[in-house]
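Missing here: one protein chain of the complex. Every other protein chain is in place.
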């Protein structure tokens, strides 16, 4: 049986090449070829906004759902994306988000069920940072009045809290907008310096993490397709999930960031500066203020116990910060093992 | 069709004015008008495209290839066109039926999208697709009936822009 997997990430992106493709190959081997996956990348089969409907109706069997596109369909699960500013360490966020989704937020899982989907988890991208076209010193003042493309409500609020002007713009327009001065900064992971050629137009990267995006459903199944896999097939897929999450998060995103930083400095002379105390203070104030906004907006979307979801996520984040620092220490293999022991071995879908 | 023309025309003008205001505000006052991108995409674009499709059908201007049937008799051409319109109407009604279900679903969840620091409701424009497809289908059936009844007649008065009854 062949299962179609759809993603809007470009074919060469690391979550495809480092995580999904090897995992699919392993599943094919273990199942003796009875379970094969075909990967449709770059929106070839379904684009980001088409993903939820497309998977729901079985155009693809599995795919990459980004909940922030579907805040009305996934009101509870989208809270994890809203809580972006709370996280700084992708590894900790990965553990905390999976634990929250699978064990502490039945309404989040029900969101997926209601849409005929099964959520299996996914990668956590690296922190969004401030990538700017001018020389900046990392102080709070230097950011005032700058036009920032932030992509998404959470980071737009952060941009405004830092005194910037939040600009909506498709990712494809970012490069030229920076080049011609319509934008001063882009809020995004360092890896974008390479992926969108931004190193050519960026002068300063302020390294202070602004937030880590949680809740992505890199592997989300159509419910019928999930049943078609059978008990054994489902176990094979679940067995690969820790590998997929660990590889795409650590080797993929964190590795991409490091490589992009290296070439940006060497080839384009991009400055990497630390955020000054004034910026950190402004950010802290913004994040404190964000809590009430997130709760209010979730309530408006019809989330019944937003506070409980937030509390669970914050507590899990605390727990996983310790696990990340003491146990995992940036090692993908260790993360994989911990994710299996703590989460995927206990998941019952 | 008047309504389509009116509302579609408004969508065009509104899109123009909205983008120009956004650009002006950005340059003169350093303000970003929130939601421009989403309103242009989910309202003006959807509105104007789906209102325009039946308009084009009313004028019978949807593109087809006449190259292989230039030597077919006018009467036979008209009969072919009439049959094709019935087929088109069936397809479009299926399209409408499917998108009504989706529009109902989107309405029931009150679908919104993120726009800057806020959200914009987008469920209303989902209804434009079934509306567009139903009216295009009705036009097709109307034209088909006309063609069946008057097969071969209208090409005798060549050059005149044909209307359907």
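Which chain is which? They are A and B, in the order written, and residues in each are numbered from 1.
As a working rule, contacts are C-beta pairs under 8 Å (C-beta built on N, C-alpha and C of every residue); 3 or more make two chains touch, one makes a residue touch a chain.
Basically, contacts and distances are computed from a predicted model.
Chemist: Between "Ligase-associated DNA damage response endonuclease PdeM", "TRAP transporter large permease protein", "tRNA uridine 5-carboxymethylaminomethyl modification enzyme MnmG" or "Succinate dehydrogenase/fumarate reductase, cytochrome b subunit", which matches the UniProt record of the unshown chain?
Modeler: The UniProt record for the chain left out of view names it "TRAP transporter large permease protein".
Chemist: For the chain that was dropped from the view, give me its touching partners among the shown chains.
Modeler: A, B
Chemist: Just to verify: which one of B:37, B:109 or B:131 makes contact with the chain not shown?
Modeler: B:37
Chemist: From the list A:22, A:43, A:163 or A:230, which touches the chain that is not on show?
Modeler: Reading the full complex, the residue touching the unseen chain is A:43.
Chemist: Footprint of the hidden chain on chain B, which residues?
Modeler: With respect to the unshown chain, the touching residues of chain B are 5, 8-9, 12-13, 15-16, 19-20, 22-23, 27, 37, 40-42, 44-46, 48-53, 55-56, 59, 61-70, 77, 80-81, 84, 87-88, 91, 94-95, 98-99, 101-102, 122, 125-126, 129, 161.
Chemist: For chain A, which residues lie in contact with the unshown chain of the complex?
Modeler: Residues 4, 10-12, 38, 40-47, 49-50, 53-54, 56-59, 169-170, 172-173, 175-177, 179-182, 194-197, 200-201 of chain A touch the chain that is not shown.
Keep in mind that, in the parts below, only the chains that are shown with their structure count from here on.
Chemist: Averaging only over C-alpha atoms, locate the centres of chain A and chain B and give their separation in whole Å.
Modeler: Using C-alpha averages as centres, the distance is 37 Å.
Chemist: Touching chain B in the complex: which residues of chain A?
Modeler: 53, 68-69, 71-73, 145, 147, 152-153, 156-157, 160, 165-170, 182, 297, 301
Chemist: Touching chain A in the complex: which residues of chain B?
Modeler: Going through chain B, the ones touching chain A are 26, 30-32, 34-38, 102, 106, 109-119.
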